[in-house]
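If you scroll down you'll find the structure; I have some questions about it.
For this view, one protein chain was removed and the others were kept in their places.
Here the chain labels run A, B and C in written order, and each chain numbers its own residues starting at 1.
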């Protein structure tokens, strides 16, 4: 499990004073960029120098509780599956202060050559990166 | 079916020069705000004066094709179900120039009192608004 | 004077329920993209096909009054000067309902080749576009 924390920013709430629902998608991308920091050059090198990326092909999001300005989001990211070209992630977003479960995001990404948008086999170093956070199937659903 | 068009903006793409995947969630909210314009005072009145809102409790998104700067997104919004407190929407986002299917979003929202976050029965005027775009069950899945 | 209207969106306010101060900069860019619609292919063609852009080199912004969700922003854009490579714009942003002056933005942009970031002479068609909204010096300051 990869853990990533970030405070809600002043501009991330909406007119109802709750974190706007699209922001959680951005938070998940931030967590993935942070997870990639374990590779030399990070996600920047992966995308800008190796011409690879991880476009999302599927998202499922359950919204359970709100976040407000003043809250800290704690993202816990598990890897559910590493396939030939795709990776399935599950991000649970918690309100850090009281451990309320805010959002559960299941995300499927595909390794893709950015200049052609053609799927590619998961490179070994990236496979290693995600394998380190792989959870057993049963645990994934609990 | 409610149809809403918007051009991709210069700042809405990411470092891969594709519309960033969280933006489609914003586009769906824009479409819903536009759909509400048929009610007097629109979504602004609904949220700011009546203290009601439509927080999303569930999203399922399939990403099929990219959008780039220069493209126009055409959102076709259908209502799949109007329940006691919840409404299920399906947004299909098309690339307007060549009718490529970009993204399919299924979204469940719940009528909620904003000051208390307690679910509320769908008000009659809002029910009428969504009923006008209701599709038969079979059609919804085709 | 080029006039452009847009409603404040639900996600554009901040935790103080006022339009976040960086949003006005986005509004000005939206107005400029709209102004370019008078050229064939618009700003999309200018940037993506002709490899030109209008990076901003200077901004001065006075904030006079707030906008909230439910307000419509009316942008009035004047051209103060068209130089060899640079263009000076002044955007006045009004709250459309009561004509309160919200923000005054003075912006200097430079025609630039995007692939090299080298300044370029203002092309004739772009000069024509901006000349159409040029105001006399004295009027600009009144």
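Just so we're on the same page, a residue touches a chain if its C-beta (ideal position, glycine included) is under 8 Å from a C-beta of that chain, and two chains touch if they have at least 3 such contacts.
As the structure is a computational prediction, the values presented were derived from the model and not from experiment.
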item: Contact with the hidden chain (one of C:1, C:37 or C:57); value: C:57
item: Of B:11, B:97 or B:132, the one touching the omitted chain in the full complex; value: B:11
item: Chain A, residues in touch with the chain not shown (by the definition above); value: 7, 9-11, 26, 29-30, 33, 43-45, 47-48, 68-70
item: Residues in chain B touching the chain absent from view; value: 10-11, 13-17, 20, 22, 68-69
item: Where the unshown chain meets chain C, residue by residue; value: 15-16, 18, 21-23, 25-26, 29, 47-48, 53, 55-63, 66, 114, 117
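Here is the rule we go by: only the chains that are shown with their structure count from here on.
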item: Type of chain A:chain B copy interface by residue overlap (half), same or different; value: same
item: Chain with minimal offset from the mean of all protein Cα atoms; value: B
item: Intercentroid distance (Cα basis), chain C paired with chain B, Å; value: 29
item: Of all residues in chain B, the ones touching two or more other chains; value: 26, 29, 47-48
